[in-house]
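Here is the structure we will look at, set down as structure tokens.
Every protein chain except one is present and positioned as in the full complex.
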Amino acid sequence: MTIGASTVKKQGPDARELAPELCVRLHDLMLRARLLEERLITMYRQGDGYFWIGGPGEEAFSVPLGLLVDKGQGIHHDYLHLHYRASGTLLALGADPVDSMRQMKNTATDPYSRGRNFASHYTARKWNVAPVSSPIEVQYSIAPGTAMAQRKPGCKGITVVTGGDAGTAEGDFATCLVWSSRKGSELPILIIVTNNQYGISTPYAGQHGEARISDRGKPFGMETATIDGNDVETAYHGVKRAIDYVRTERKPYLLEVMVSRLYGHSSASGANFVKDEDDCLARFERRLEERKILTRAVMDEQRAKITQEFLEASKRVREEPQPEPHQIWEHVFATKNLVGGEA
Amino acid sequence: MTIGASTVKKQGPDARELAPELCVRLHDLMLRARLLEERLITMYRQGDGYFWIGGPGEEAFSVPLGLLVDKGQGIHHDYLHLHYRASGTLLALGADPVDSMRQMKNTATDPYSRGRNFASHYTARKWNVAPVSSPIEVQYSIAPGTAMAQRKPGCKGITVVTGGDAGTAEGDFATCLVWSSRKGSELPILIIVTNNQYGISTPYAGQHGEARISDRGKPFGMETATIDGNDVETAYHGVKRAIDYVRTERKPYLLEVMVSRLYGHSSASGANFVKDEDDCLARFERRLEERKILTRAVMDEQRAKITQEFLEASKRVREEPQPEPHQIWEHVFATKNLVGGEA
Amino acid sequence: MATMVQAIRMALHVGESRLGVTDIFGEDVGPPLGGAFTATQNLDTAWNSPLDERGIVGVAIGLALAGAKPVCEIQFCDYAFNTIDLLKIAGNTHWACAGDWNVPLVMMTPVGAGIRGSIYHSHSFDAQATRIPGWKIVMPSNPLDAYGLMLSAIVDPNPVMFLKPKALLRVKAKAGERLPGEPDDDKLLAKMIDTPVSPAERAKWKPQWPELQEHYVPIGKAKVARPGSHVTVVTYGRNVPMALAAADELAAEGVDAEILDLRSLHPYDWDAIRESVKKTHRVLCVNEDTEVTNFGEHILRRVTEELFYELYAPPTLLAGAHVPGIGLADALEHASVPTKEKIRAAISELARHEP
Partner (left out) sequence: MATMVQAIRMALHVGESRLGVTDIFGEDVGPPLGGAFTATQNLDTAWNSPLDERGIVGVAIGLALAGAKPVCEIQFCDYAFNTIDLLKIAGNTHWACAGDWNVPLVMMTPVGAGIRGSIYHSHSFDAQATRIPGWKIVMPSNPLDAYGLMLSAIVDPNPVMFLKPKALLRVKAKAGERLPGEPDDDKLLAKMIDTPVSPAERAKWKPQWPELQEHYVPIGKAKVARPGSHVTVVTYGRNVPMALAAADELAAEGVDAEILDLRSLHPYDWDAIRESVKKTHRVLCVNEDTEVTNFGEHILRRVTEELFYELYAPPTLLAGAHVPGIGLADALEHASVPTKEKIRAAISELARHEP
């Protein structure tokens, strides 16, 4: 197995077929992630939220990522510094989809921000999910910090950071490469770029001189790879290989994942389904049928069931309380050192 | 001739020997540049200035650069975005060494800043020398702007930017690479890094994952080279090759120049002569003797003459007026569009 | 009547066709989007930059040094905070080199709350901007001023920051405040300059720019948006229409507020402020930025230092709450920034204050 070959891995049947049980699990999570985003979009359309952004089209990558990391709290587990297309990862970690709706509807019950932040701005200290913030690429300057804390001898935890293709133009991406690869101080960090070929309305072509974004790791002596993130088997193996490398070698790895943006950039660009991009879920479902792991009928039923479940949840969320004006003053300063172990 | 080979070019006699007249000219300028810096250091020591920083040890690179650019004003000539070790370049362009002393002594007559800025913070709009500013690496974000203005059809002017090795860790260096190499919008820019293996007290080793800084251009499809900047012939050819490439191809080129830092970082670190680094001037003088272009006696005499000349100048500068308090209010706003051609 | 975003677009068209603007650029500024708020649709010199604010500001400086005339955009001012050092350089270059170079660029960026933008699309930039010497800073409250300030910004030999009050971008001018040369019919204007939404129409559509005349609002000149005698309200941008509405309501109660639309934050029109305060003896500053180390505090400090004995009531600031962000939920946003009701209450209290 070539690690770091900068080529888009071929899709299609190969020796690395995933076990049927795993396929079923992946499919369930991918479907839930997709339907959750679609529910959030509908909520936006119906006035139950002011702005939608999320990750439909990235599930074949984001779900495996959530399953493959070592979930937990503190340096002996993996840190995740994600951007705003990570619902699939959160669901795979075990997040409650209803909480995403709460954030969409900016309710007081929203556990991620109590009605303060946009949809898909997750945080989960219990699982080492650092707070997603809107500014593009800042997570790439922050992530080396958690990875540095994981350089302790015997520590097996690693740090994972994700972001988009356009954002790699920010200096923070270079900061991440520089700080991760200092000779003798290499960091256990998996640096991921999800390349959907767009920054809002701006196509990839015309903004990049690199043939592949993953090539940017090469001068720094990093392992690199570019993989097809629309094929869940390829993505699963690609992410696993990268995580295993970082966990074992305690060195950085730059992984570029080619993905689709199936509902455009966000609600600001309409959030309409984009027909001409590859749909990883449809593709996986065809494959599941081929491999006779699930039938169309079973999958249809499942889809209907989850859709209904989410619809009902969204109705309940609509009735939950909104924040009170005085709450702007809450959490300006911490009174306890939570990350230091105070409870 | 291999363009872009990332190897330190061998020193020593070869087919690319420079013509004797050019050698004499280079030597004269290198010597003046060195003696100017030594004079500035002495001024600092004697209390005729508060801070010294400059480029002794970089003359074999900085002087050729000044000779090789197309000097003049406006986009049809070359822009220079330099850092604070560029006295050699300025002298080669034709700057008056006395003006450097004026800035050192922060006199009202200092043409570069009227007593406001540190030594070696040059500016010369008449020669397209953009103002040197203290923050490390910002010039790398600014330089693509002048290069972009030079993308006009028929324009032969190019942009040159220089900075140090440690500074390449700033995101601005990556900004320069990204903006210079956008496919279809490549910029006529020569991106130079002078690698003296230090950032103040911090050695290169331990801070870099790159084998060579010039490698960072490769993912962007840039021509790159690393050259020995302590050998004036190598440096001359290396800079010329790079300039010619950029001028003709209208594409970026990343050139790393290995140089010495012969008086340490600045007066803050003592400004003492460092014996264990390669001295490009001494090396060139040995070579001039070998090639029988200049004798030791002639060079000694020349050195004595210039030393005397600079000593006298520094005494005169000491008597020149200091700025007046009210002058802080001058030049807060421009009243004319100088760069737009208003005089 | 044009909206503010149309007015800005028309100013940029005049800029590129008659005043030497060479590059209008930033994230999503060029085709197909023409800017997050369509301010740069259909402009000949508009192009998309990499997603890199430091590059945007740096390149604008470089272009300016090379004699070009750039208008760069930071998509939301919330994303300009990684460029403050470069903005400082744009502002200090002329001074640092003692007049050798100047840096004639325009940076525009949408600011402020009012579109439910949550933590990172609700920031203000006025306090930060006024802390950067060497820049001129303008912020219009209506389309005609937006047009006139943008033209002044373009011809200025200094860096000029053009703050676009986000919440007003789609608001139309008041009757009578037509740009010189703008057609009488709003629908016609939209047909002429707004890209059609449907892709089919879009394909064959071309903009038809009206024959616009130049109109310059001088940088540094405030405007009395409403004359009054009891209280002076010094404000700008989005708070001008709110203050006007509050003043209109209070007029019914016999409170006559003067609303000063500053328009330029730096240099600002001290004469206008002084004159008004000398008349009303009571002053309120209103802006949305967080209230610690706020630009309104500068104005009030100067008023207090220079006009202490003119004051019949404590000068007052109404500004944003000093919290780390503006929350998404309506209740949170409203609790964080001035509203018409809060402005009204503040004016009323000042007017009724008995020394």
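We call the chains A, B and C, going by the order they appear; numbering starts again at 1 in every chain.
Here is the rule we use: a residue touches a chain if its C-beta (ideal position, glycine included) is under 8 Å from a C-beta of that chain, and two chains touch if they have at least 3 such contacts.
Computed from a predicted model, the values in this text were never measured in an experiment.
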| item | value |
| --- | --- |
| Contact partner of the left-out chain, one of A:R116, A:R241, A:H265 or A:R287 | A:R116 |
| Of C:G26, C:P165 or C:G325, the one touching the omitted chain in the full complex | C:G325 |
| Options C:D184, C:E211 or C:E305, residue touching the unrepresented chain | C:E305 |
| Listed residues C:P32, C:P133, C:P180 or C:P218, member touching the removed chain | C:P133 |
| Absent-chain interface as seen on subunit B, which is shown | 50-51, 106-108, 113-118, 133-137, 166-167, 169-171, 199-202, 206-207, 268, 322-329, 332 |
| Residues of subunit A in contact with the chain not shown | 74-75, 79, 81, 110-114, 116-117, 121, 123-125, 130-131, 133, 135, 138, 140-150, 159, 171-172, 175, 178-179, 182, 330-342 |
| Footprint left on subunit C by the chain that the document does not show | 54, 79, 81-86, 88, 91-92, 94-96, 119, 127-128, 130-131, 133-134, 266, 290-298, 300-301, 304-306, 308, 311, 313-317, 322-325 |
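Methods note: only the chains that are shown with their structure count from here on.
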| item | value |
| --- | --- |
| Furthest chain, CA centroid comparison against subunit A | B |
| Distance from subunit C to subunit A - Cα centre to Cα centre, in angstrom | 37 |
| Computed distance of Cα centres, subunit B from subunit A, in Å | 45 |
| Whole-Å gap separating subunit B and subunit C, where each centre is the average of the chain's CA atoms | 41 |
| Junction residues of subunit C - those touching two or more other chains | 50, 52, 54-55 |
| Set of subunit A residues in contact with two or more other chains | 169-171, 206-207 |
